[in-house]
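A single protein chain has been omitted from the complex, and every remaining protein chain is retained in its original position.
Up next is chain A:
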Amino acid sequence: MATFNLTINGTSQQVDVDPSTPMLWVLRDHLDLVGTKFGCGIAQCGACTIHMNGNAVRSCQLPVSAAEGASITTIEGLSEQGDHPVQKAWMEHDVPQCGYCQAGQIMTAAALLQQNPNPSDEDIENAMNGNICRCGTYTRIKAAVKTASQNL
């Protein structure tokens, strides 16, 4: 066990955990930020996507020791009122079915638009390809990313 000082959604947090603990479980079990989801544990599904210094990362593969000093954003901190252009576009297109993967999808999309505000279809497909949606809402996800890019 060791103490780690983290900056999550703009707030300083301290946790006392094993250094190997992935951020996914630090967020979910220790900080009660459960919007970040567990899907596969091996960085293959994208359900656990968060932002580290603005980049989309898979929190199941990010040890807490590597997150110290970085600025971490989770779905809960993407916007204060749930009105980030990506979140709004997701609601406008009524994207979710079961909803489980969508926080990860949204975080990936938000990071994409941060770096590339006008992505082409191919850019969107490439960026979103790491996020599995078992319900198959991919066409709506793509449409929502385009809408969000127009409303940045």
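Throughout what follows, a contact is a pair of C-beta atoms (placed from the backbone, for glycine too) under 8 Å apart; a residue touches a chain by one contact, two chains touch by 3 or more; residues count from 1.
Keep this in mind: contacts and distances are computed from a predicted model.
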{"item": "Absent chain [UniProt protein name; select from \"Isoquinoline 1-oxidoreductase, beta subunit\", \"Acyl-CoA dehydrogenase\", \"Monovalent cation/H+ antiporter subunit D\" or \"Molybdate transport system ATP-binding protein\"]", "value": "\"Isoquinoline 1-oxidoreductase, beta subunit\""}
{"item": "Residue in contact with the excluded chain [from A:Gly10, A:Gly54, A:Gly69 or A:Gly82]", "value": "A:Gly82"}
{"item": "Residue numbers in chain A that touch the chain omitted from display", "value": "1, 17-18, 20-22, 25, 28-30, 32-42, 44-45, 47, 74-76, 78, 82, 87, 90-91, 94-103, 106, 121, 124-126, 128-142"}
